[in-house]
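Here the complex is missing a single protein chain, while all its other protein chains stay put.
Going in written order, the chains are labelled A, B and C, and every chain counts its residues from 1.
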Amino acid sequence: MSSKKIKAIDVNCDTGESYGYEKDDDEGLFSIITSANVACGFHAGDPLRMDKTVRLCKDNGVQIGAHPGYPDPMGFGRRDMEITPEEIGLYLLYQWGALEQIARASGMVVKHIKLHGALYNKAARDELLSREIFRLLERIDIDVVLVCPFGSTMYDLAMEYEIRVAGEVYADRAYLRDGSLAPRGTTGAVIADPDKIAERTLEIIRGEIKTLEGFIYKVKADTICIHSDTKGAFGLAEKITKTILEQGISLLPLDKII
Amino acid sequence: MSSKKIKAIDVNCDTGESYGYEKDDDEGLFSIITSANVACGFHAGDPLRMDKTVRLCKDNGVQIGAHPGYPDPMGFGRRDMEITPEEIGLYLLYQWGALEQIARASGMVVKHIKLHGALYNKAARDELLSREIFRLLERIDIDVVLVCPFGSTMYDLAMEYEIRVAGEVYADRAYLRDGSLAPRGTTGAVIADPDKIAERTLEIIRGEIKTLEGFIYKVKADTICIHSDTKGAFGLAEKITKTILEQGISLLPLDKII
Amino acid sequence: MSSKKIKAIDVNCDTGESYGYEKDDDEGLFSIITSANVACGFHAGDPLRMDKTVRLCKDNGVQIGAHPGYPDPMGFGRRDMEITPEEIGLYLLYQWGALEQIARASGMVVKHIKLHGALYNKAARDELLSREIFRLLERIDIDVVLVCPFGSTMYDLAMEYEIRVAGEVYADRAYLRDGSLAPRGTTGAVIADPDKIAERTLEIIRGEIKTLEGFIYKVKADTICIHSDTKGAFGLAEKITKTILEQGISLLPLDKII
Partner (left out) sequence: MSSKKIKAIDVNCDTGESYGYEKDDDEGLFSIITSANVACGFHAGDPLRMDKTVRLCKDNGVQIGAHPGYPDPMGFGRRDMEITPEEIGLYLLYQWGALEQIARASGMVVKHIKLHGALYNKAARDELLSREIFRLLERIDIDVVLVCPFGSTMYDLAMEYEIRVAGEVYADRAYLRDGSLAPRGTTGAVIADPDKIAERTLEIIRGEIKTLEGFIYKVKADTICIHSDTKGAFGLAEKITKTILEQGISLLPLDKII
């Protein structure tokens, strides 16, 4: 865990989160982000949408990642489910493989995996589940980067395994002293002002985030997440990438960083 | 289309067709068949069941095949749907890739693809859909055998493409003069008597099936399908494989034949 | 089939067509329309969204209708499926009953049924399916209006049964001489210009629609459908209702007309 100045950073976004023939409004973001997390059919995303997102990635030079979630389309994968690590592992393989084959038909490859919603949160703090996923990735032996929250149990444990892990930090959320996100209800928990987003981006680059309480939380971010469903997401995303480039930091997909 | 005596033949069965935590009763068949078609989640089959089926295949030396179907769990994939070839292609990739990754975690590989139910029937006679699937298989460029009805439009067209295709014949169904199956309602359409199954197996081996009308329908079968949900399936399957071996024909998975 | 001037007309819209936690953008339309067709979970619409739509109807004095579709969320119910009339009847009952109970918890009642997408089109021209649905409605014996295309086989047959049927006409689509809609590809098939929408509304009110070929197609519309996903839907809807009211025609929900 170092706070040394970074040379390159990735900007990722959850994409393809519609189902059926609905339109996604996230197409504009593909010209800005470096990595896209593609919903794979369990919480959202059908094969047609997955294919369209893969093509958007290809056309915009964006890295493709699998974004597997709980089998809960009604709850958009945002509700925790009591599922054994073994079954979650199989759900991950299922969704990842599905995207892998669709990407392959376009000459593309899935280069990272980021869990979605409640599953992302559970895995981040659950040692048994984290280890099950690491072992699966070792057994599968396809070169892929696992994205998880910087500083989480999962992030720290990953170092023990021969997998590539990327630490994720949020540009649009306030942190607390212990490294956790300030709950959405708290005043100042969500950062939507472009200038504050820029300031926060600078902090991430420097590796020192000022927490809500005024402390310094040291980070080493490999990737910054942009929420596509935030109002003004496109503008905020532009602000983030502009700030990054102005600091002489390169914008690179995860595969080139980790 | 030759009626020369064959040296080896495959016996395949549709498997893993439950959903949720239901039990499958097809486990016994794995000691008999040479290839298993694994349901991949659209008409039946969830990740847990897929994994169990993969392990059964591994333990019994059975070849693993993807068995993709229409997204119609209520109708078990047996009802036709008006879906464009492009979308069907993506559904095929999705299901195949999902199984591929689950198999990979057990050190196994998907070696064949057989469409399921109404999709199997539609593709067999639909030139546009057949060509879309062939092109996909060429683009994906994973070595795999495509199973389709011997003598169908799909079977004949496949010869134009650089894909490996296997002709399938049914041991438990009567044929008509034009090579189609006698409709289930017709007297004698379904063969359930072990001795008649043995006789039919001999006909398949010789390449000359006597049709319901008394004509000879010439076939060159690469694989014989056993229905696991027929009463006495295990006994019939044993009868088929015993007959095959008694004739000095080898029982081999598709991958070794095509 | 009379072309006598009508005294009241209904304006309906398909609503609640999201799934999971996605936002619907159709809330504004509830202040304009008189009847809402609520997606019931098969092609779109989950219980939470259904409940929200019911409340929107309650707050805006809009009549609630069930909008059952094929069990095809991937295809949004727009692809035909080979399903027996008996099964379709059960799917209709399932979805209608589900909405009925959710509406009841808000003190509301489902007052009409309009089939969705490919099912709407199939039923309109399929006599066997139409009769199956009519018989079901008779057996259920809950007072409800069935919405179907004016002049369709279903519409004409419904007169034989003791059910209430409403003829629907589109304000934003061109008609052909035989009463069918001009295919979307045809020039002029879709009417998006507010002035033309107004003109068409006048034609509907007069009961004489000028077809693409220049003939007169006589109609007696009980309800006009607005597509919520058309660009500028809100403006077009306002234009339609304004035109109706200017002609001294009352805007009334179906239940008050049929």
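We take it that contacts are C-beta pairs under 8 Å (C-beta built on N, C-alpha and C of every residue); 3 or more make two chains touch, one makes a residue touch a chain.
What you are looking at is a predicted structure, and each value in this text was computed from that prediction instead of being measured.
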Displayed chains contacting the withheld chain: A, B, C
Selected from A:A8, A:M74 or A:A182 as touching the chain missing from the view: A:M74
Contacting the left-out chain in the complete assembly, out of B:L29, B:L48 or B:A198: B:L48
Candidate in contact with the missing chain, chosen from A:A8, A:I83, A:L157 or A:L176: A:I83
Contact set of chain A toward the excluded chain (per top definition): 71-72, 74-75, 79-83, 87, 118
Where the unshown chain meets chain B, residue by residue: 18-22, 43-44, 46-48, 73-76, 78
Chain C, residues in touch with the chain not shown (by the definition above): 41, 47-48, 50-51, 87, 89-91, 93-102, 104-105, 107, 136, 139-140, 142
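Note that in this section only the chains that are shown with their structure count from here on.
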Gap in Å, rounded to a whole number, between the CA centres of chain C and chain B: 44
Contacts with 2+ other chains: residues of chain A: 47-48
